[in-house]
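For this depiction, one protein chain was excluded, whereas all remaining protein chains were kept in their positions.
Labels run A, B and C following the written order; every chain starts at residue 1.
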Amino acid sequence: MAVRTPDPDPENSGPLDEGSFDAGSFDDGTLPGVGPGWLSDIELEQIRHRLPILYVEAVPVRVDGLGQVIEVGLLLRANAMGEMTRTVVSGRVMYGESLRDALFRHLEKDLGPMAFPQLPASPVPFMVAEYFPIPGVSQYSDDRQHAVSLAYVVPVTGTTEPRQDALELTWLSPAEACSSQVAAELEGGRGALVKAALAAVGVLP
Amino acid sequence: MAVRTPDPDPENSGPLDEGSFDAGSFDDGTLPGVGPGWLSDIELEQIRHRLPILYVEAVPVRVDGLGQVIEVGLLLRANAMGEMTRTVVSGRVMYGESLRDALFRHLEKDLGPMAFPQLPASPVPFMVAEYFPIPGVSQYSDDRQHAVSLAYVVPVTGTTEPRQDALELTWLSPAEACSSQVAAELEGGRGALVKAALAAVGVLP
Amino acid sequence: MAVRTPDPDPENSGPLDEGSFDAGSFDDGTLPGVGPGWLSDIELEQIRHRLPILYVEAVPVRVDGLGQVIEVGLLLRANAMGEMTRTVVSGRVMYGESLRDALFRHLEKDLGPMAFPQLPASPVPFMVAEYFPIPGVSQYSDDRQHAVSLAYVVPVTGTTEPRQDALELTWLSPAEACSSQVAAELEGGRGALVKAALAAVGVLP
Partner (left out) sequence: MAVRTPDPDPENSGPLDEGSFDAGSFDDGTLPGVGPGWLSDIELEQIRHRLPILYVEAVPVRVDGLGQVIEVGLLLRANAMGEMTRTVVSGRVMYGESLRDALFRHLEKDLGPMAFPQLPASPVPFMVAEYFPIPGVSQYSDDRQHAVSLAYVVPVTGTTEPRQDALELTWLSPAEACSSQVAAELEGGRGALVKAALAAVGVLP
């Protein structure tokens, strides 16, 4: 059921990057009697106003030999209005897809195939972020939808090669990553998410 | 945005109890420009084969004066085939609804208005349970859908009065709650979830 | 084994407040064959340079009806040099004492008998703080000793009445509690601990 091949046709037009959906990626034979899981853009748009959409997010980190976080990786990219924004690894969980598979797929999509992320042994996230379409309801917002995101800290041990629309993966120290300037550049209120990640691993200044 | 009034027309026909959906419960005015969040039974059935559905679950517990868990509450009820099964508090998160609101709503629905549950200060669940429509993909299964559930341990301090189709809330010791007999009676593989809850609070034998 | 009576002779001379040790508090009969657990000031001083000392700490909070943290309680007091400093509930774990008993004892000591703290169901802390005698080794320091502290977020539901040398318990909003001014007033680097507490419950701005 793993979906680890690169997405052939990325769509990343909004704050929460869902990744493209490749209907052929699922072995439909494993889920007999249920639908194909395929969603047209129009259908997805409609569902987004009906149900909370499940996401996974990953804050990539570099660790030293004792596991201590020393750097945080943030993606830099231009949004639809040409502004430079920062974000973390983020994407939708597909029908029939496990959380681990979704996490791995989005890490590979955003960091490239040689990042060698160490997925956590525990499925429990360090934070659950609730994105509402109206700003101010919670710390996080996404004007496209109501999304609930399970967020993980993921050490990467290899070489990152940002793909798709990301221009760059920037490695920052914990102090830099939680500066007010970086927080302002993080879209959807993810400055709070990065701080929570740093706090969870004991390095928030 | 809170939806805490009792559900007037409960529907609890399956392993994961979503609660009824009362379209009028949402103040649509708070989410201008988005749809009403209303789902007919047919639409919900269709979406369940297209997207993972977000749930919250609560394992009700009694604690002593120092917070130590001394009893676990399990719901007893008859399923569609007339068999007695056990379950925990469980239900769907609605569009625009916060996790805390959903948790409170389902606790009140299943335990009554006088249970006085102490919702956790942290939104991080003790476990994320992945229910797949095909048994064996994970520890948990739900033949109606792919559901992802955020599960919490919730101390209740008042009087429980099971409502809807639940016949009884049974208080069991940790040792009883993780017996193989009780695990077999817990639907959808929730024997593992109850054990994980006991382990998380340090009382799994 | 519980030690919940108020400490008759408090000693709170340093950054980590150990509480007094009342040899008579333990029922020595429950631990036959082992020593009385009594430590003179001189012995304690010596041991502090030989072993890491185990502490528990509690960040008191007020929560709303859905468990969301709305205020954080910080203790204000004058240190040995007459400076006003802030701290959280903190104290040593005694020989033979459970973590829950120690947590309850120090909460009662610092917040009074009517605070009605809700001790967590889980014994897992939100953070483990390592206090070293040399500043800079970690985020936390204590010039008297090497201490390792298990830190918990504890909702209090009653009336607080700071005792001993604490002048006042101040309730602050999450935004106030993590301001740089408050962080500078928190002794031993506990500004980072308060931020980690807020992050753990999802309210760090």
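Assume a contact is a pair of C-beta atoms (placed from the backbone, for glycine too) under 8 Å apart; a residue touches a chain by one contact, two chains touch by 3 or more.
Just so it is clear, the structure is predicted and the values come from calculations on it, not from any experiment.
*Asks:* Pick from C:L74, C:V89, C:M127 or C:V153: which residue touches the chain that isn't shown?
*Replies:* In the complete complex, the chain left out is touched by residue C:M127.
*Asks:* What chain A residues would touch the chain not displayed?
*Replies:* Contacting residues on chain A, toward the hidden partner: 2, 61, 63, 65-69, 98, 100-101, 103-104, 118-124, 126, 153, 155, 200-202.
*Asks:* Contact with the hidden chain only, please: which chain B residues?
*Replies:* Output for chain B: 127-128, 139, 192, 195-196, 198-200, 202, 204-205.
*Asks:* What residues on chain C make contact with the chain left out of this view?
*Replies:* 1, 30-31, 34-35, 37-39, 43, 46-47, 49-54, 93-99, 123-128, 130, 132-134, 137-138, 146, 148, 150
Operating definition for what follows: only the chains that are shown with their structure count from here on.
*Asks:* If you take the mean of the Cα atoms for each chain, which one ends up farthest from chain B?
*Replies:* That would be chain C.
*Asks:* Where in chain B do residues touch two or more other chains at once?
*Replies:* 98, 123-124, 126, in rising order.
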